[in-house]
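Right after this comes chain A.
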Amino acid sequence: MIEVTNIDVFYGNIQVLKGVSLHVTRGEIVALIGANGAGKSTLMKATIGLLPKKSGNICLEGYPITALPCPEIIRLGIAVVPEGRRLFAPLSVLDNLNLGAYLRLTNGFKKEVQEDLQTMFQIFPRLRERSHQLAGTLSGGEQQMLAIARALMERPKVLLMDEPSIGLAPLIVKEIFEIIRRLKDEGNTFLLIEQNARMALRVSDRGYLMELGRIILNGSAESLFKEETVRKSYLGA
Partner candidate 1 sequence: MESLLKDKNKLAWLLITPGVLLLPFVFGKGFYLNTMNFISLHAMVAVGLCLLVGYGGQLSISHSAFFAIGAYASAIFCLRYHLPPLISILLSQGLSALLAWGIGWVVLRLKGHYLAIATLSFTIIVEVLVKEMAWLTGGLQGLSSIPSISIGGFMIDSDYRFYFVVWPLTMLLLLFSLNLVDSRMGRIFRAIKENEDIARQFGADVKVYKIKLFIVSSVYASIAGSLYAHFVTFISPVTGSIMFAIDIIMVLAFGGFTLLWGAMIGVASLTFLNEYLTIFADFKRAIYGLALVIIILLFPNGLLLGLRDFGNRIFLFIAEGRKKHASA
Partner candidate 2 sequence: MLQLNGVSKDFGGLRALSDVTLNVREGQIKGLIGPNGAGKTTLFNLITGVFPPSGGSITFLGEETTHQNPEKISRLGISRTFQQPHLFKSLTVWENVMMGRHYRTRAEFFACGLRLPKATREEKDIRKQSLEYLNLFGLTDKKDRVASKLPLGEQRYLEVARALATEPKLLLLDEPTSGLNDHETEQFRDLLLKIKGVGVTLLVIEHHMRFIMGLCEEIAVLNFGAKIAEGSPQEIQVSPEVITAYLGTEESID
């Protein structure tokens, strides 16, 4: 689905990604874990065309997207749930969801979008209850759900999620991750960027561990879960 090969990214003269490669296959959840400042969000921004790559390639279903601008990449089917959620706070839940399907609405797929809306409300019953409430007034967990639903409304080929657990209480985090797993069972594909390594690995199929701009470890989620290197990388041992 997504194939990132050997990319280098610089902020000014500081190299923040050093030859990073990873891939996500259809129907998989892949976790990208690593401590704060490892370069996880940078990798996501580079993937969706928000940062220039000095070298390396990125392909979506074999089609090169390395040099495409961000809106083009989104149109090709990568949806993003950004860190901090970035909802349209003064708009209602419903409007936020419709904006997620903006591209399809303008192309005349109104009926399909209506159906998808109902599906979202089935997956996230809490959003149905609050469909006319303003997004800014939702709780943190509900906002995260809305952000995920909004991204799904794009009918993406793959979903990039940046720190879905950030700032949320442990119980809510658990709920969010349960939903992610259910969405996977329905055939969705995820690249999950998380600091919360244990939780992320528990729902994922495979994982990559990043440290200071490099992938230093990859493997099945189970193997990474037990790996001492992860703890050492996080705590600098």
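The candidates came about this way: all candidates are chains of the complex that A comes from, given by their letters.
What we mean here is this: a contact is a pair of C-beta atoms (placed from the backbone, for glycine too) under 8 Å apart; a residue touches a chain by one contact, two chains touch by 3 or more; residues count from 1.
Nothing here was measured: the structure is a model prediction, and the numbers come from that model.
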Complex member in contact with chain A (any copy), out of 1 or 2: 2
Chain A - residues contacting candidate 2, complex: 11-15, 35-37, 165-167, 170, 174, 177-178, 181, 195-200, 202-203, 212, 230-232, 234-237
